[in-house]
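Sharing a structure with you now.
The complex appears here without one of its protein chains, the remainder shown in place.
Let's turn to subunit A:
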Amino acid sequence: MHRLGLFIAGLALTAQAAFADLNVPVVYLRQEVDRPPTLSNLDPIPDDLGEMGARLGLADNMTTGSFLGQTYELDTISVPVGGDLLEAARSALAQSPFLILDAPASDQTRIADLPEAQSALLFNASSADNALRDKDCRANLLHTLPSYQMRSDALMQFARTKRWDALTLIAGSRPDDMAFADALRNSAAKFGMKIAAEKTWAFDADMRRNAAQEVPLFTQDLGKYDLMLIADEAQDFGRYIAYNTWYPRPVAGSEGLVPTAWAPVVEQWGAAQLQSRFQDLANRAMRPRDYAAWAAMRSIGEAVTRTTSADPATLRAFMLSDGFELAGFKGRPLSYRNWNGQLRQPIPLVTPRALVAQAPLEGYLHQRTELDTLGLDAPESACAAFR
């Protein structure tokens, strides 16, 4: 408390008359989902996933705001499975024009299409769905979580650099697994590689007990390859594949070497400070969705700071302009793609113990920024809402 006294006294002396007092309310809107059962319960998904990232972003914004006469608020609205999401969205939009969405892709477009949302600015901090950045995009919906395509492009850049050109794929049968598998196939083609053999995982047996017997047989007919890809986004079976394959090669994708928005092993570029601030706040490590929600909150903060406005249209225009730069602890400024609202960002390639590489890798060039070698590029995007 003694510090606060000093602080307020300090502020009173500062000449901040140039900055209008602004209050920026933000709502974190979560549609709760039934999570599929997984073989292992070693890594439970935290209930406050995503939300704690937004809380940290709030704290960061509040500190900056305190020097500028700007304040921020964050409310969380959580809708149970089967609850009325659109009603909750309407009441959130009555509170604030800024929503951070933690919901499946189809729910996000329903919210974005509400009449009440037309002048709002929404952030997708939870769905990697490619279509949301493509034909299903919405002008009022920006994306801070990387798409499946950005992650799969990052992995394929790495595989190509290593000359691991012969690929094989094991995919789960849930929609998320299939979406990531599709992205992996697209990326392989994009970087001139081929997935020679594929199998779908459809085991009912308990792999905790017999992966060593089953997985060699399951993978025996995949032939020879340089790298085995795993599409298992719920982290169901993937962990039992490595070291049990018939043909001994590395594993990557949802397991093994993982392309991801964020991981506890990211420590360069000042990231150690973000990690420790998050750990102090949440008592756990920061995950990709936490990072995406943090980036959404910080994008709002950064745009408010630079424009001294809390008007969603003004902030959106600034975020999509060349002037916007978010320091995202990934070694280079992050910005939004003005053709589909996706936050450009490097993609770390990690194992549980180390950062192996960070895409874009050296040698992947682009006329605009190398970051645009990851994910849908302007000419490929069918997103019309931003034109």
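By our rule, a contact is a pair of C-beta atoms (placed from the backbone, for glycine too) under 8 Å apart; a residue touches a chain by one contact, two chains touch by 3 or more; residues count from 1.
The rule is short, and it goes like this: contacts and distances are computed from a predicted model.
A.B. asks: Hey, which one's the missing chain according to UniProt: "Ring-1,2-phenylacetyl-CoA epoxidase subunit PaaC", "YNCE-like beta-propeller domain-containing protein", "ABC transporter ATP-binding protein" or "L-serine dehydratase"?
C.D. replies: "YNCE-like beta-propeller domain-containing protein"
A.B. asks: Of the residues A:L22, A:A139, A:M178 or A:A327, I need the one that contacts the missing chain.
C.D. replies: Per the contact definition at the top, the residue touching the missing chain is A:A327.
A.B. asks: Give me the subunit A residues in contact with the hidden chain, please.
C.D. replies: 3-4, 6-7, 9-11, 13-16, 60, 63-64, 67-68, 270, 273, 276-277, 302, 305-306, 325-327, 331-333, 369-371
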